[in-house]
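Below, a portion of the complex is reproduced, with chain positions unchanged.
Labels for the chains are A, B and C, by order of writing; each one numbers its residues from 1.
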């Protein structure tokens, strides 16, 4: 690690720094999300051309795919945070990991739900055991596992370390899981598989999709920063800097931190 | 070295003092499998193709349920504290414990399989493949399971959290193992899947003990 | 377990549990041969402190340093804020007996003691050769009749004694005992007090908690006062 990176790394490792500087990033991402998501969604749902074979039902892809992407990336990010927390014993990493879990879970659920809704018109059934659906379902279990573990352990420090360890173990497994599920799926060939293959889309179809994906990522990051900073405030509530922070100019996050931290 | 022998002999002794612990898994395995013909259908049209899969699912659940005995009693009666204080290499101790656990829960299940395979009308020529897949697969289940049960030690409802944590990681084993049998049934090659299972076993053997040790330290430190 | 501790010094230990500060800035020094009773009301934090000293829970604040006999010049740091104490380094040992004494109810006192002995001592002798010593230890603990009955069938005090028998064998230079006198009858208490004095005489350091003051020659006491 170069000295510069080291310094940057350790700065972001301090709760206070993360809280202060994180604020700007939170606002930036919030802004991007506020612009891109509505734009992409409206564009996709209202103006994008009708699909010749699926009709209007395909439009749900504008929620479905971005959600699915984010859900998958989120877990990777959590694993990285886990490594940082275990190797460098960095408290903030724990907080990030824990704050991200419910977000990832929600996106995962959105992907499954929209997918299911999509499945009804296209496959005539809410659910089929297709490779993607299955691995998504398993990812959902992974998220639930981490959150269950965290909520079950009282001692915050222990909970953080435990979840970090679990996230790492999990990420080692994810590629294996994906590979196995794909292989398994080729074993029995449900006829409906073709449907989930990427339709080769015309530009006016995938442009809004691209916008949605970027918007969803921005939204995800904004939420991570929000929840992380709230959790930091909650955990450090008895430290000097938070006391002075709250005592002085009442920071917006300071008062809604409680609600943010519970969920 | 001598420590490891000590731990192994100790756990073995305990297991035989309380045979119930491993009969437990075995009984569940048998019970679950006898329920399918009753509950679903006794006809060959259902059983023959499903047999291998049902046996594997039952074996997997049996392992899942036997997991909590792995460290629970040690944690409750304070033995775990003594293990930690002794300063012996924890990962090695963990490995021994998991090994013993597999010998007393996984192995009996495998030994019982031929009998149940007959009851479930599994084509005789598939039995060897099934057994090999179980010999390679169930230890992986025990190792991964060890991590889960160590992480959830002494927690409320450890049982369920363990299942949630562990299950997603069981899926690959299940898929490749049953996949091997299915390919054999279809007359196709199945060495590939078995090789993958072997690789998974090697990986688990190499990594799981350290994860378990880390998890144990975390759990002890919190109560 | 060859190395002997001549001085154990805890510096600025602190701990808080569920938002309550139990103790902070706690300093003390224990010399070889000292028996020290940790005192405090229920909930003061005695067990918590002992556990962190035994290396079961991380030190929340402060550090613990020992200097070894013959090497007083180079004190050795066993644990520091945020990490758990590590007794095994350089062959040091610690004998810990907690609220839960680590006795398996499925095993007989003898089997329990044997397992503990093997775990903590490098001894090439066969079990049969050891048996004599172990039986003697259990005899000392007053379990002659029950040496070979499963602990599940022993009374509260007898189970406790099965754990305490370790004190007759331990070679650790530091012993940490959490309420060792619980459930022990009058004779047993005397027995135990004499044993602790003997261990101290051999130059061990003994740290214990108890709610009754044991009658032990020159017993030191550390008060853990509620800071809330």
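Here is the rule we go by: contacts are C-beta pairs under 8 Å (C-beta built on N, C-alpha and C of every residue); 3 or more make two chains touch, one makes a residue touch a chain.
Treat the numbers as computed from the prediction; the structure is a model and nothing was measured.
*Asks:* Each distinct protein chain appears once in the view. How many of each does the complete structure file actually contain?
*Replies:* Complete complex, expressed with the shown chain labels, is A x1, B x2, C x2.
FYI, only the chains that are shown with their structure count from here on.
*Asks:* Quick check: how many Å separate the C-alpha centres of chain A and chain C?
*Replies:* Between these chains, centre-to-centre, one finds 48 Å.
*Asks:* Counting in whole Å, what is the centre-to-centre distance of chain B and chain C, each centre being its mean C-alpha position?
*Replies:* 37
*Asks:* Can you give the whole-Å distance between the Cα centres of chain A and chain B?
*Replies:* Once rounded, the distance between the two centres reads 32 Å.
*Asks:* So which stretches of chain C touch two or more other chains?
*Replies:* Correct list: 58.
*Asks:* Using the touch rule from the top of the page, what residues of chain B touch 2 or more other chains?
*Replies:* Residue numbers touching two or more other chains: 221-222.
*Asks:* What does chain C use to touch chain B in their complex?
*Replies:* These residues of chain C touch chain B: 54-58, 84, 86-88, 93-96, 98-107, 111, 115-116, 118-120, 122, 124, 150.
*Asks:* Could you pull out which chain A residues touch chain B in their complex?
*Replies:* Those in contact with chain B are residues 138-139, 141-142, 144-146, 148-149, 152-155, 158, 161-162, 165-166, 169-170, 172-173, 176-177, 179-181, 183-184, 187.
*Asks:* Show which residues of chain B lie in contact with chain A when the two form their complex.
*Replies:* Residues of chain B touching chain A: 147, 151-152, 155-158, 160-161, 164-165, 167-169, 171-172, 175-176, 179, 182-183, 200, 207, 211, 214-215, 218-219, 221-222.
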